[in-house]
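Let me begin by handing over the structure; questions about it come next.
Omission of a single protein chain aside, the complex is shown with its protein chains in their original locations.
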Amino acid sequence: MKFIKQYWPVLPLFLLAVILVLIRTFSQKNFRYDAVKWAEPSAIGSNILTEDQIATLSGEILLISLGNEAAIDRQFQGNTMNINPESILEKTNLMRIRKNNGPVILYSGDNSVSARVWMVLSEMGMKNIYILKKNPA
Amino acid sequence: MAPLSSYFAFPEWLNMLTAFLIGIGFGFALEQAGFSSSRKLAGMFYGYDTTVIKVFFTAAIVALIGSQFLSYFGLLNLNQVYVNEFYVTASIVGGVIMGAGFIMGGFCPGTGLCAMSIGKIDAMAFVAGGFAGAFLFTETYPLIEGMANARYKGPVKINESLGLSPGLFTLIMVAAAVAMFWIAELAEKKFARPEITNDLK
Amino acid sequence: MIIRKEFSVLLLLLSLILALLPLTANRSFTAKPDKLLSDVLNEDASFTVDQVAEFIIREDNTVQLIDLRLPEEFRKQAIPGAVNIPYPEFVTKDPEIWLGNKNVRNIFYSAGDIESDYALVYARGLGYDNSYVMAGGVTEWIRTVMETKFTGDRITARENALFETRRRAGEMFTELNNLPDSLKMKFLESKKFSAKKLDGGCE
Partner (left out) sequence: MNPYLAGILLGIVLLTAMVVSGRGLGASGGYKYCVVSIVGAVDPPHVENSEYYSKYFENGKKPLTNWLTLEIFGVVAGGLISGAVSGRLKLKVEKSPKISVTRRLIFAFLGGVLFVYGGQLARGCTSGAALSGMAVLSLAGFVTMIAIFGSAYVFAWIFRKNWI
């Protein structure tokens, strides 16, 4: 009590800093601190899966097909979703991705779209997101 | 976003204008701190007035903490802020020469200008000496070039060379400064020279 | 009135927060996520290989091609006018060195797609809106510019111009890549970026 009495002018400033830092660190709607760190899987290539590698993953797999093509393999065991890439940041879609307890795999007819979406999601602090690489036709 | 000058590609005139305005702030802060008085500055070395230590470390720490928070909030790109290059020999030898200059002249180049502007005649002599020193340096540079460029280490950061995170090093530095503020206030009592300090008020 | 003890406590508390943060000098994305997403999914962010071929034969200096492949691949087959920044290096350094000039359009390409797309999002996220990709990368370049032969006999003026562009860009590409190794290295090295020196200190 005596401490608070003496140092009351200090506390609001300290609390303000703490709150701002917490918002910055845990914000779900914004990009996270340190772009280099979140891009790292792309630099070492650990975010790319081939079709055979999917079988080796553990946990609840969510496969997201970006775009309208129903190009999902029928034999795939797990949850699938079809999301238009422009609307992946809508609240319901983001919730679904964040809540998924396991790897989330992005798939698009064109590797380009999944790569761009991957970078956006990853920089927002989502881990465990992969790109399913389309085998060359 | 920041540094603004590189983000918005400031034209030359705007760069010069901001330099002038920042200079005004710099001069104002120095003068308000009481650095326009050589006896106050010299007081630090005899213990009767430790304003210099307090202002100097407070300023460095405020800028350090502020810049790190701004960087964390994504408002300031610290990679684009200049970090002084480390020439080991030149830093030490230059620092010792400056130490001698400090105690003889009673000002440093920034405070000297400030004191000159409010009419201190000794500061005018100091600034004139400063110009002479700069002239001497440019003329003798070829002779000391080897020493000036010896043992170049690049723009090293102290926390990196100690293997600490910038935040942790900041905490250590603040703890040291806090201890120093405390010692400084004790020293002011112990080495008090009322006949000088009363004169300065 | 600021008193030593209170001020000391404030500084200590604030620096304690800093000590707990994983501070690096690295930057964070500054764009807003939904704006960035719609920007990078927009067609305007991509150039086709034919558009790039045009830039090359016009020697357009408002365009900078950036090759994100490994140095060995770049040495073997480079598109004229490109500079090499291997992708892993691109995402671990401050891109200001490479992208700082806002007067040029930076066009990324890689072997196929993927890396160039990462780089596009990464660069735009950090605020370099002058970043684009060459869709399809080197694979597409070779398939379209180098290997498409005109067949048939009816040809419109537009098709003709397109094939002429491809032919000339293809020639420049072959010429560069057939140079003896030492000469080619010299040419490629001459286009390297040197780190921008920051202004500061008292020198």
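By written order: A, B and C. Residues from 1 in each chain.
Operating definition for what follows: contacts are C-beta pairs under 8 Å (C-beta built on N, C-alpha and C of every residue); 3 or more make two chains touch, one makes a residue touch a chain.
All values derive from a computational prediction rather than experimental measurement.
Trainee: Considering the entire complex, write down the shown chains that touch the omitted one.
Mentor: When the entire complex is considered, the left-out chain reaches B, C.
Trainee: Taking the full complex into account, find the residue in B:A9, B:V156 or B:L186 that is in contact with the omitted chain.
Mentor: B:V156
Trainee: Which chain C residues would touch the chain omitted from the figure, given the whole complex?
Mentor: Contact residues on chain C toward the absent chain are 1-2, 4, 7, 198-203.
Trainee: Across the whole complex, list the residues on chain B that are touched by the chain not included here.
Mentor: Where chain B meets the chain not shown: residues 2-6, 12, 15-34, 36-39, 42-43, 45-46, 48, 51, 54-64, 66-67, 70, 75-76, 78, 80-88, 90-110, 112-123, 125-138, 141-142, 144, 147-148, 153, 155-159, 161, 166, 169-170, 173, 193, 196.
The definition used in the following text is that only the chains that are shown with their structure count from here on.
Trainee: For the interfaces A-B and A-C, which has the higher count of C-beta pairs in contact?
Mentor: Between the chain pairs A-B and A-C, A-C carries more contacts.
Trainee: Where the centres are mean C-alpha positions, what is the separation of chain B from chain C, in Å?
Mentor: 40
Trainee: Report the inter-chain centroid distance for chain A and chain B in whole angstrom, where each centroid is the mean of the CA atoms.
Mentor: The mean C-alpha positions of chain A and chain B differ by 45 Å.
Trainee: Once you find the CA centre of chain A and the CA centre of chain C, what distance in Å lies between them?
Mentor: Comparing mean C-alpha positions, chain C is 24 Å from chain A.
Trainee: What positions in chain B touch 2 or more of the other chains?
Mentor: Within chain B, residues 69, 72, 74 contact more than one other chain.
Trainee: Could you say which residues in chain C touch two or more other chains, in rising order?
Mentor: 14, 17, 21-22, 26-30
Trainee: Provide the residue numbers of chain B that touch chain C in the complex, in ascending order.
Mentor: 1, 6-7, 9, 58, 61, 65, 68-69, 71-72, 74, 77-85, 165-168, 170-171, 173-175, 177-178, 181-182, 185
Trainee: Where on chain C does chain A make contact in their complex?
Mentor: By the definition above, chain C touches chain A via 5-6, 9-10, 13-14, 17, 21-22, 24, 26-34, 36-38, 40-41, 46, 87-88, 91-92, 112-115, 117-118, 120-122, 125-126, 133, 135.
Trainee: Can you check the complex and tell me which residues of chain C touch chain B?
Mentor: Touch residues, chain C against chain B: 4, 7-8, 11-12, 14-23, 25-30, 94, 96, 100, 102, 127, 198-201.
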